[in-house]
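One chain of protein is taken out of this complex; the other chains stay put.
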Amino acid sequence: MLELHDGSLDVVEITSRWYKAVKDKNFGALIPFIGIVRDEKGIDGLSFDVYEPILNNWFNAWQEKAKKEGAMLYMAHSRGDVLNHTSSYISAVVSPQRKVGLRLINDFVEDFKANAPIWKYDLIGGKRVYARERSQALSGAGLLSKDN
Amino acid sequence: MLELHDGSLDVVEITSRWYKAVKDKNFGALIPFIGIVRDEKGIDGLSFDVYEPILNNWFNAWQEKAKKEGAMLYMAHSRGDVLNHTSSYISAVVSPQRKVGLRLINDFVEDFKANAPIWKYDLIGGKRVYARERSQALSGAGLLSKDN
Amino acid sequence: MARIEFLGPIGKEPEDIDIKNLKELKELFAGDKKLEEWLDICAVAINDTLVNEIDVKIQPNDKISLLPPVCGG
Partner (left out) sequence: MARIEFLGPIGKEPEDIDIKNLKELKELFAGDKKLEEWLDICAVAINDTLVNEIDVKIQPNDKISLLPPVCGG
């Protein structure tokens, strides 16, 4: 249940489709997290590179984790340019229990931010500028550094 | 942004409307919580009584709290009968910050469960049976008890 | 006269009663077997604000509400 889209996500289409897919499956709670690109610092939008093989591994490991709690995860992310006030990222948890669902959406989104192999760029005057200062180094970063 | 509906909530209509209302307002995250009635213990669905004056006060106090963090809350709830596999409750937080949003949706939904003046009944064989054992006493309960 | 409302599953019509404080209400209800089980678990609101003290004064035209345990969602 991981989907990548070129450009902005169609929030209504995606969240409606997920809702319809789960509504009759006796989960008690559906909790989507919808990220919307903010107009700030003079950007026109954001742009993304995604490394699919590791993203898939990361997502599948989370899906297994969710399954052990009777829950299920969905995620959609953009590749390429996403203009201000449109969406680049949607995650959702479906869970029989409210508390499990609320905990999972928090932990899943936070781990996504820290570990999903996706690179973000600001779109400024038609150029892609790597959002270095908002990015987080992955586990083991600096392994090949000469200072290491 | 508190709405009450007779019977089941139209999840797609409500969540799409909220998304459209906020998408251009420079919030970074929209996090809905969608409750779906589970088919369990032989019920046909749930039924609800809502006491609006206190519900409004409770919601408005939360809205003020959210506003102080730059966030905003939405809530929709059903009155009357809601059949299995349909929705009786949707809450949503919109927030500039992801972490604030994730914290607020958790705290708001939990406080809702404990304090919103709404009474739940199981629908069994066409009858409404008060869900006493799943209900929580409000602050100050038992004030008029002869044992108090 | 104050008006008392029995909310949700109590399933009882509102009543108008002549009392000066909640203590009198408690005494008035004492012995009502049907109501007793509810009184043990109900919270009390005066004019839509929950109260925690039994010696609260009641004004004429006050609205008193009995609220059983809740479960929204």
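Going by the order they are written in, the chains are A, B and C; count residues from 1 in each one.
Here is the rule we use: a contact is a pair of C-beta atoms (placed from the backbone, for glycine too) under 8 Å apart; a residue touches a chain by one contact, two chains touch by 3 or more.
Everything numeric in this text was worked out from a predicted model, so none of it was measured.
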item: Chains in view touching the one left out; value: A
item: Contacting the left-out chain in the complete assembly, out of A:2, A:54 or A:83; value: A:54
item: Selected from A:41, A:68 or A:134 as touching the chain missing from the view; value: A:134
item: Absent-chain contact - pick from A:43, A:66, A:92 or A:116; value: A:116
item: Missing-partner contacts on chain A, residue numbers; value: 35, 48-51, 53-54, 57, 77, 88-89, 109, 112-121, 130-132, 134-148
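As a convention for this text, only the chains that are shown with their structure count from here on.
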item: Middle chain, criterion being Cα centroid separation; value: B
item: Centroid spacing, where centroids are CA-atom means, of chain B and chain C in whole angstrom; value: 25
item: Gap in Å, rounded to a whole number, between the CA centres of chain B and chain A; value: 26
item: Of all residues in chain A, the ones touching two or more other chains; value: 98
item: Where chain C touches two or more other chains at once, by residue number; value: 73
